[in-house]
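Here the structure comes first, spelled out in structure tokens, and everything after it is commentary.
On to chain A.
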Amino acid sequence: MEKSSDRIVIAGGGIIGCAIAYYLGLKGVKSTVIERRDVGCEASSAAAGGLWPQAESSRPGMFMDLCLAGNAMFEELSRQLELDIEFRPSGLLHVVEDEQYREEAEKLMEWQLDSGLKVDWLDASETLKLEPSLSEDVMGSLYFPDDNHLNPLSLTRAFAVGAKKLGAEISTGTSVTGIKTVSGRVSSLVTDRGEIGADIIINAAGCWAGQVGAMVDMEVPVEPVRGQIILSEPLPPLFKRCIVTRDVYIIQKPRGNVVVGSTREFVGYDKSVTPEAIHLLHRGAVKAIPRLKSVSFIRAWAGLRPYTPDEIPIMGASDGPEGFLLATGHFRNGILLSAITGKLMSELITDGKASIPLEGYRLSRFLRGAEVERK
Partner candidate 1 sequence: MTLLKDGVLTNEELEALPCVPGRERMEKGAVVVIECPQDIPCNPCEPACPKGAIVVGGPITNIPVLKEDLCDGCGLCVAPCPGQAIFVVDLNHGNDEAAVSLPYEFQPLPDKGQKVKALNRRGEAVHEGTVVKVLTPSSFDRTAVITVTVPKELAMEVRSIRL
Partner candidate 2 sequence: MRKDKELRVNEHPILGSAEERPRVKIKVDDQWMEAIEGEPVAAALMASGKMVFRYTTRLNEPRGVFCAIGRCTDCMMTVDGIPNVRTCITPVREGMVILTQRGEGRWEGISFEKG
């Protein structure tokens, strides 16, 4: 649909913006990324880096398929990218602590097995055999061998570095202040450092997508959801798989630090950490892995996830000015969906059509459909 001479500008230098620039670059298409502060400095670097299409999903369907397709890309990507993204094929244990949760787990297992996915029920002794650090109170666990983790900041940087090598320009410390249109088509992106002519503008501004949308009178229903995370000092290997409990998720990173997340709070753009949250995360982690009691947690931080009312991202063309596209609202799946989003958006731009249809991710679903209730 677009011409090869088109000037493509991406608003937002998070993992989504950088991934799009990277995949465009792979297709020989240059783009410019405009980033208010620095590459990946918001939700992308605040994330823990879990790639959990199976453990985090609640039902089969379009979105589940997208997540699985996205997850499948990382193994090759980790070889293809120049920087080490610390991709670890680790698997995930979803720890079951009570009867009620066990029923939910059984249902999850049933439909995932029906979908041909790998998932296993482990009883208490099998669970402890795999992960001897877990609390002996465990009832059992669901084992997802294909759910993994990586370093989200390294991945974002790797996309950025790769994109630059392929001809993209990444302009950090530059704020988007406006969008100009000419006869219903975007013509330029205005920044605090000048104006950039643009035939295509991609709103990849994460939690700030609403503000960028407003520049073309478009309502983009993305709002920030705060997630707090705590990090331990580096430790010798304590467990190998990602551990998910009802309260927390726990990952031990390759350098030994243990990451515990995360809260889910609607508090606007407030990124402060709170003692209550840190307390809850710590308690949840120690409950699951008692040895963490003697460990020092050395950092706490909060990130703002770009939430949409149905928790599904907004991608593809908009019903606004011609040339204005969206790739935002990835909420808790930004890392997992970064590669597939970059790939599909680059296909949409260069071929006029993505290899996985993006219709279901259009912004117009909110304008059309009934408002989805917040969970």
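The set was built so that all candidates are chains of the complex that A comes from, given by their letters.
Just so it is clear, contacts are C-beta pairs under 8 Å (C-beta built on N, C-alpha and C of every residue); 3 or more make two chains touch, one makes a residue touch a chain; residues count from 1.
As the structure is a prediction and not an experimental result, all values here were calculated from the model.
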Here the complex member from 1 or 2 that touches chain A is candidate 2
Can you list the residues on chain A that touch candidate 2 in the complex?
-> 90-91, 129-130, 132-133, 233-238, 240, 256, 291, 294-296
